[in-house]
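Reading through the structure tokens given below for one structure.
Only a single protein chain was left out; the remaining protein chains are all shown in position.
Chain lettering (A and B) follows the sequence in which the chains are written, and residue indices restart at 1 in each chain.
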Amino acid sequence: MSTNTALPDVLDDSDVSRRDRLREQHGAKAPLLALAGGVLLLVSGLLSWSYDDRILGDISIRFYPAGIQIYAMVLGLVAVVLGVLLRRRPGWLNPGRGLAAVGWGSLVFVVVALVTIARQAGGSININEGGWVALVGALLVFAAGFVAQRFELNVRTWPRLPGWAEILVIVVLMAVLLFTTAYTLGLDDSWTFVCLLVTLLSVAIALVGSGFGEYVGFVGGNNRRVLLLAAFLVAFLFPFTQDGSDANMSIATQILIFAATALGLNIVVGLAGLLDLGYIAFLGTGAYVGAMLSQSTFATIGWKPPFLVVMLCGMAVASTFGLIIGSPTLRVSGDYLAIVTLGFGEIFRLAMFNLDGTNGPDLTNGPNGIPAIPDLNFFGWDFGKVHTVAGIPLGRFSNYYFLLLLLIAFVILVFSRLNDSRIGRGWVAIREDERAAEAMGVNVFGLKLLAFAIGAALAGLAGTIKAHQDTSVTPDQYIFLESAFLLAAVVLGGMGTVAGVLVGATILKLLPEKLRDAADYRLLLFGLLLVIMMRFRPEGLVASKRRQLEFHEDDEELVQLAQTEHLEEAK
Amino acid sequence: MELAQQLVNGLTLGSLYALIAVGYTVVYGIIQLINFAHGEIFMVGAFGALSTALLFFRSYVDEGQVLPFWALPVLILGAVAASVAIAVLMERIAYRPLRNAPRLAPLITAIGISVFLQEAVRLLYGKIPGFPDAKQKVPFPKIAVVSGDAWTPFGLTIQRSTIFTVGALVICAAGLFYFVSRTKTGRAMQAVSQDPDTARLMGINVDRIIVVAFVIGATLAAIAGIAQGLQVTNVNFKMGFLAGLKAFTAAVLGGIGNVWGAVLGGLTLGIVEALAIGFIPGTFGGSSWKDVWAFAILILVLVFRPQGLLGAKVVDRA
Partner (left out) sequence: MTVTDPAPAAHEIGDRVVLEAANVTMRFGGLTAVGDVSMRVHDGEIVGLIGPNGAGKTTFFNCLTGMYIPTEGRVTLAGEQLPPKPLKVVRAGMARTFQNIRLFGNMTALENVMVGRYCRTSSMALTSVLRGPKFRREESATRERAQELLDYVGLGKSTELLARNLPYGDQRRLEIARALATDPQILLLDEPTAGMNPKETEETMHLIFKIRDSGLAVVVIEHDMRFIFNLCDRVLCLVRGSVLVEGTPGEVQSDPRVIEAYIGGDDADEEEDA
């Protein structure tokens, strides 16, 4: 299934007929407006934005674009390209939608930038000509996006490139992805980060909205293996862009563990439709098993097997817990299950907290947890040490990063292969209509239990690695909020998809790290984000067509699009 | 004597659970939504009462004096106003647009609201001029008659707040019974919970009934908030989570959707917890494991009697 096209049109809520009339009358002016606005944005990148050279990086110098000046130029470039395309009207693109996104994006971007300059430098007097030019440019692009006419996407006329060129497209895209990621992570300033985020988001939405996303999906579909390989290569190369710094690698490892766990949860929630609110307990089980069987002097069990055995133990114990929890509760219907699993999650935390020797046997050292877990050592490769590969030093977190990359590859493999199999179909059938599935001979109870066990095993596996990476395990790492975060990653990204969960996990872990200014408001924003997402885009950022239809049944256009596409695929 | 004491403790705890549980059950009975944020409504109620005390009885609070008894109804009004306002807003803004969405959507929204409300109180309460910072526990004012020395009839220890909590439950239950079975709106509520579509065809304003359900739940939760404040003499932004979870357990225990089930479930759960603290021997007894026993009860009930103590069995139509 390809990436989605039908992003919510930002103007959807306004009066439809009035909007149509406006487009009818002024649509012809849109390309010109876009060109003018885009050129202004491009020019603004060469001008000075601020008198003060300490704000948002250094943006006071002319003809030497840096930081947000470059973002303005990127936005300008995209606007110009879309403007030209809008004039030439290729059947396979819908530049109007893209322009709307770029318009909104540039406007928000410029306003954020100008407000930041004014606030930090003490008044709008400190904004230089570049800022004002950019504002005019952004307004023009916004206007263009507002009046630009939307075309029907004609899916059949995608231009086919020769095989090598398609592969080149993928390689270039991946290279851009790698560069952008490294660059984004390198930013320290919160507001520059916000500006970049707005830019990237609006460009991404513009590309997807105007049909490039579909095209990329089409090209990717033609070269599936190349795409996968390239994606993993990019992920593999990432530590080499960090020049030995462990700061970003630490975030990256956290994202990977989080994403791997969320993918496990995605089997339970996204495929089988079982809402598990205590899933973090399985990660915790794995982590505790990892810690108790580690070389740590605080480990309460004398047995210290090699790590490979520990991983298997972590999986086995977690999935056993999954079965123990699952067998009584999976007969209970949906909403109850959510609360029962929540209760189990709390029981796990309380048990780990209490098993300290005074309230029951000493297994976990109670609230103090198990500290001083040594680093892993694979065949002499000490994870705690810095290794130099090809002249680039790779620190402790880079070592774990590579291991976690293998883990996530494994989890993705398990997820996608199960999804596309008899088992996966059984799960989706149960999610759709449990009674009907049973009446068609699907072993409902067994499959639910299987989903629980597999999900738990994957989380347990991730947990054993997490114990070593964190060097300590304590009960307060496994509170309900963490389960909510995992669920949010699944829902935010797009239930039942791999890419969506990766995106969701990245956003949820990366944003708090980079928005230090708003650190205290992180949870507040998280709560708000959940509510807003459910209200406006419940299917998640990267939705499968199936999910979109489920949530937007009344959207005729979408239904038709999906139908034609299915027919296309069938041919 | 020990047993009687634990029963009293259990009854107190249980009344609190019951008051909150009614909110879950009323809303669930009507729109089959687990209003996960209900625990936060309870918390908001407690803070509403605290705010009222700070606004109208400032001098007492500052000097650490006991508020006069007539302050109690004022505090109740304040608490109820706060809870009801938040609950109604929540229904209108977050839940109503999701009425026909798949079931996962409102549940996740509820989690979002829950986190949002907790954080909003934690971060913003102290920013209101004259209000204390709510990042830590905030002392709850004492009120004459319902705070103070415990009574010790027959060697039992009965806290005065217990009288308030149990009394509140009795009055609220009686009021609810009257409302549901004797008033027009109450009967409309019953109709909507049976079949919303038919009820709508019969001219019942379903949206309004749903709001009423939220209001009832919020009112009782607000009173529970005060009861909790009086019992533990402080409030904090996290108090809603565990209380909400326990109350939900109570609602399920009694049979979700059934108001009397919620009351019965709450009392049962409270007593079980108290007895577990007092009578489970060895290292697994005592207060550190009581929550584990409470959840264990929930699971046992769901396995052996999924419809709860008073719930009706649901037959799936083919």
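In this text, contacts are C-beta pairs under 8 Å (C-beta built on N, C-alpha and C of every residue); 3 or more make two chains touch, one makes a residue touch a chain.
Note that this is a predicted model, so its numbers are computed, not measured.
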item: Residue of A:V442, A:A462 or A:A488 in touch with the missing chain, whole complex considered; value: A:V442
item: From A:L178, A:I423 or A:V473, residue that would touch the chain that is not displayed; value: A:I423
item: On chain A, residues whose C-beta touches the chain left out of the figure; value: 413-414, 417-418, 421-426, 428-429, 432-433, 435-444, 450, 454, 546-547, 549-550, 553, 559, 562-563, 566-567, 569-570
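What we mean here is this: only the chains that are shown with their structure count from here on.
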item: Contact set on chain A toward chain B in their complex; value: 269, 275, 328-329, 331-336, 338-340, 342-344, 346-347, 350-351, 353-354, 358-361, 435, 439, 480-481, 484, 487-488, 491, 495, 520-521, 523-524, 526-531, 534-535, 538, 550-551
item: Chain A contact footprint on chain B (complex, rising order); value: 32, 34, 94, 97-98, 101-109, 111-120, 123, 241, 245, 248-249, 252, 283-284, 286, 288-289, 291-292, 295-296, 298-299, 302-303, 306, 316, 318
